[in-house]
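First the structure, which I've put down as structure tokens, then a few questions once you've had a look.
For this view, one protein chain was removed and the others were kept in their places.
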Amino acid sequence: MNTPTPAKPRTLLEIRDFSLSFRQSTQLAVDHVSLKMAAGRTLGLVGASGAGKSSIARAILRLVKPDAGEILFRGEDIYRMSAPDLKATRQRIQMVFQDPSVSLSPRRTVEQTLLEPLQHFAIGDTDEQQGRIREILRTVGLDDSTLHRYPNQFSSGQQQRIAIARALVTEPDLLIADEAVASLDVSIQAQILQLIQTLQTDFGISILFISHDLAVIRQIADDVAVMYQGQLLEQSTADKFFSEPAHPYSKTLLSFAKGNTPGRWSGDKWHLLRGQKSLGKRAKCVYAGFCGDKLDVCEEREPALHDIQFKNQHAAAPHCVKCHLYDGVKNDDH
Amino acid sequence: MNVPYLTRRLLYGIPLVLGVTFISFLLMVYFGPDKTYELIGKNPTAEQIKEVRHALGYDRPFLLRYGEYLRELVTLDLGISDSNGERVSSILIRTLPVSIALVVPGFILGNLLGLGLGLLAAWYRGRWLDKLVMSASVVGMSISFLVIIIGLQILLCTPYGLNLFPVRGWQVHDIGSYLYYVAVPTLALVLVTLGYNTRFYRAVMVDEIERDHIRTLKAYGASPVELLFKHVLKNSLIPVLTRIMFSVPFVLISGSLLLESYFGIPGVGLVTFNAITSGDQPILKAVVGLTGVLFVVALTVNDMLYGVVDPRVTKWASKS
Amino acid sequence: MTRDTWQKLKSDRFGMSGLVVVMIFAMIAVLVWSGLLGQGWSEVTGNRFEGASAEHLFGTNLLGQDILQRTLSGTATAFEVGLLVTICSTLLGTLLGGLAGWYAHSWVDELILWLKGVLDSIPFYLFAAAVAFALQGSPWAMHLAMIVTFWTTTARIIRGEVMRIKEREFIEAARAIGLPGLKTVFRHVLPNTFHILLVQGTIVFVAAINTEVILSFLGLGIKDGVSWGLMLAESSQEVLAGHFGNFLAAGVSLFLLLMGFNLLADALQDALDTRRLLT
Partner (left out) sequence: MSIPALKVTNLSVWFEKDSERLKVVDQISFSIEAGDATGLVGESGCGKTMTAMAILGLLSKPGIKVCSDGIEVNGRNISTLTTAGRRSVLGRDIAMIFQQPATALDPVFTIGQQIGAVYRRHGGGDKQQTRKSMLEALESVGFRDARDIAASYPHELSGGMRQLTMIAMATVCKPAVIIADEPTTALDNSTRALILERLKHLQKLHRTAILFISHDLAVVRHICRDVLVMYCGRLIESTDCQNLFSHARHPYSAGLLSCIPQISGERPPAIKSIPGQLPPLTDLPVGCHFAPRCNRVEAQCRTSVPALDYENGRGAACFRPL
């Protein structure tokens, strides 16, 4: 669902050369990633589990200590903000998690859960707060009777709606959804995706939608960014990505999603592709170990993130790819 | 067995031993009974007090006295008992075997029975056998150790009951007399620990039986015997081992304390009992120190056995 | 939430009978504290070892004191010891266990685990004896010794639970809006450990009463008052001579109260089955 593109597409969030290592280890969970998010659009962040998607989400919420780089929200770096600015920023960025059964505090009523952010950010007086939480419940399709019950009295679909309501109650500019529908059944997943789509059109809210499921991303995202072992390999618009994926890994991801298999027949023996084993010495390009179009340079030099302009491309949503195949390409000759 | 894992477990034990000995030193020696007045008698002069205190070493710096206490423990030169002037180490050497002979049968029986009943109750959980075992163990847990001892004594050792066994004493010179004297204390020890053991082993077994891999085994036709004795037992060996290793020091000291003091059996327990009631400090000091060390040894041996039983442990050696 | 746990508890016959027994003993304790019952336990009102009679329902002991009065007053002592030790040790266990769990694998955690390890490895009765010496036989030595060592099991369980809760997404959500640590702990962590404290409390209560009996036998227990432990200690000599009054009165009362608490603890454990509340 493409929202009417605003006149001047502001960049809401920009991640510049951001690196973050796993707890108590030097291995990088996020490996100098650069990423831009336009206001009012939904960016789908895809990749296998362990690619660093959730780490980026927690980095934006400043829940981690980064190794390098900066994250600019409305032009200001989150990691260098003063306490009051940080508090104001945290009001504008909210998150929804994967497993609804554990994202709500079990011993507190829905009313207490919804009121907590309002009280914490001191938004409006008690009457206004009561009105706001009732209105937000209606927006996510629940009625007032929900308020006085406990999370374990709801189905997983309703629990996720309550979690979304809690994220929306402070009217954030950016909503981060970390695998928000991954653990839901198909029919409930569809209801939640419908809800998110109405939020996009009615609220014009920017969403960072993290998922390993390309079909869900196709349904919900305006732009797509692909992560692999902590690195950003490609970012482009959804239409472009699903019709002409640039990076070899993007092509493999799409073929897996369509059910093709990573094995090869030789005689009657069926050879299993080895698991995620990298090429012995740390190949410069992180995907070299599996890339069908690998060049020699891929093992010597790490590819740069090439910016590739397309003819009718949306200004705020760049199209770039981190691959030596595009070293020579300056403009769109596809 | 990779050595770094073992050494780390041993190092982990050092602060524990230091902690135990420090606290026992603090309570037993530093704040312990002050013997100067016993030695001096009526209205002594300031000068005499100072001189006696110096002789007893009370005026030396705190850490030095603690160091002194540690040296005693390490070299097993534990000083002389106040009550009968015998060397503490020789008392312990004489009485420890008696305590071990007293406690071991009850300890083994209590755990084996507990394991068996726990296994039965776990396999038939929810059915009548499980309910029977559980309610019996609740009754077992609700009877205090002292009540069991006195009750058994009435039943088995007095004319009001069967009067088959001795009320007190320990004239053991051969197997016959050993069984004769150890029967009632062992029965008491088993009865008091059986309830707790059964419930603990049942909980461990139920936890193991409900694991996914047991369901897989059932789905591939494994018989209950193979399931229980090969898979469930081996997987629950760790919690079982931990419990046995950790209860060794306690049953040896606290268990024997009551049994020996009540049945008049000359083991470490009786010595400790008399030391408590009469305030014989060197003995208390020694027993606490030794139990602490025994506990740490049990802790380390237990961690080492982890490695043997569970292949996952030695690789990651997670710090529990 | 608590309404359906109460329903579940009511449906458990054993649990209910346990609760009733505990209530009866609690009533007796309250009556004794308020001076309506069991006051004359120390007066010599009969001669030695009288059998059960209208005047002395349970007969009299060595000194001619009425055993019934002593048993009733013993009930109050049992609750005194039980409640004091349970409340203090559970609070201490929750505080230290919570701290160790919240700051898992930090020096705070290591320190508390070390302290727990040390206290666990000192044989309790010797520790109680040492504390009694250090406090020159004050009547509270026993209680202090129990409190200082009984908190360790509660702390271990609470530490594990807090570490599990800490990883839950609803805690991450609280941190994401910048909720201060303390508020998060008291609003989102501790309420989820309440059910454990209830069960652990009943277990510690039983342990406290059992320990008092043995400490009294060792002469380290109740000093200025009567307790079932003292009565049992007395009975150990009288029993051989065929006087079972003290033994039966104290033994049966102790058994009934412990049985009541154990049944209640089991019923609470099932009713508050954590698997159901917090998968």
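To keep things simple, chains are lettered A, B and C as they appear, and every chain counts its residues starting from 1.
The criterion applied here is as follows: a contact is a pair of C-beta atoms (placed from the backbone, for glycine too) under 8 Å apart; a residue touches a chain by one contact, two chains touch by 3 or more.
For clarity, every value in this text was computed on a predicted model and none was experimentally measured.
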Query: For the chain omitted from this view, which of the shown chains does it touch?
result: A, B
Message: Just to verify: which one of A:16, A:92, A:149 or A:212 makes contact with the chain not shown?
response: A:212
Task: Among B:4, B:61 or B:126, single out the residue that touches the unshown chain.
output: B:126
Task: Could you tell which one of A:79, A:121, A:150 or A:242 touches the chain left off the display?
output: A:242
Field: Residue in contact with the excluded chain [from A:64, A:123 or A:193]
entry: A:193
Statement: Omitted-chain footprint on chain A covers residues 1-2, 48-49, 155, 157-158, 185-191, 193-194, 197, 212-216, 218-219, 238-239, 242-243, 252-254, 256-263, 270-273, 275
Interface with the unshown chain - residue positions in chain B: 126-127, 211-213, 215-223, 226, 231, 234-235, 309-312, 315
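Rule of thumb we're sticking to: only the chains that are shown with their structure count from here on.
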Query: What graph shape do the protein chains here make by touch: line, ring, star, complete or other?
result: line
Field: Far-end chain from chain C, centres as C-alpha averages
entry: A
Query: By count of C-beta pairs in contact, what is the leading chain pair?
result: B-C
Chain centre separation (chain A, chain C; CA means) in Å: 52
Task: Measure off the straight-line distance from the CA centroid of chain B to the CA centroid of chain C, and report it in whole Å.
output: 22
- prompt: For the complex, which residues does chain B have touching chain C?
  reply: 15-16, 19-20, 23-24, 27-28, 31-33, 134-135, 138-139, 141-147, 150-151, 153-154, 158, 160, 167, 249-250, 253-254, 257-258, 261-262, 272-273, 276-277, 279, 284, 287-288, 291-292, 295-296, 299, 319
Query: Of all residues in chain C, which touch chain A in the complex?
result: 1, 168-170, 172-179, 187-188, 191-192, 194, 277-279
Query: What residues of chain A sit close enough to touch chain C in their complex?
result: 58, 61, 63, 86-87, 90-91, 94-95, 97-99, 101-108, 116-117, 120-121, 150, 152, 166
